[in-house]
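Heads up, one of the protein chains got dropped from this complex, but the rest are sitting where they should.
Let's turn to subunit A:
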Amino acid sequence: MLTLQCPYCGVAADETELSAGGEAHLKRFGPGSSEEEFHDYLFTRENPRGVHFERWRHSHGCGKWFHAARDTQTLEVFGTYKAQTTEPPKDIRDAITAKRPGWTWRDVA
């Protein structure tokens, strides 16, 4: 079973304690943006076979939203981090690079 450590309360939570919240680091486009930007924001997703950043909620625990870096091909977890950021922190990126040299993910790679 997938286990993620909640970066807020520190609990190593089983998947049954968590809710998946989809892709992380989406840039929000609202009124005034172009149709292309709004379309991509609403529908287009990275959906990589490999390194993926996603949102999770510790819903049956402390209730906080956080981010996780996972590999969708191996189900390996690279790390979790707090949600108050627009891109993955350096230690997470370094942890990924150590295991997946040359990985890319949109413009945060």
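Here is the rule we use: contacts are C-beta pairs under 8 Å (C-beta built on N, C-alpha and C of every residue); 3 or more make two chains touch, one makes a residue touch a chain; residues count from 1.
In this text, contacts and distances are computed from a predicted model.
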Chain not displayed: protein name in its UniProt record ("Sarcosine oxidase subunit beta", "ABC transporter permease", "succinate dehydrogenase" or "Cobalt transport protein CbiM"): "Sarcosine oxidase subunit beta"
Options A:R45, A:H60, A:K82 or A:K99, residue touching the unrepresented chain: A:R45
Subunit A residues touching the omitted chain (full complex): 1-2, 15-16, 19-20, 22-23, 35, 39-40, 42-49, 52, 54, 70, 72-75
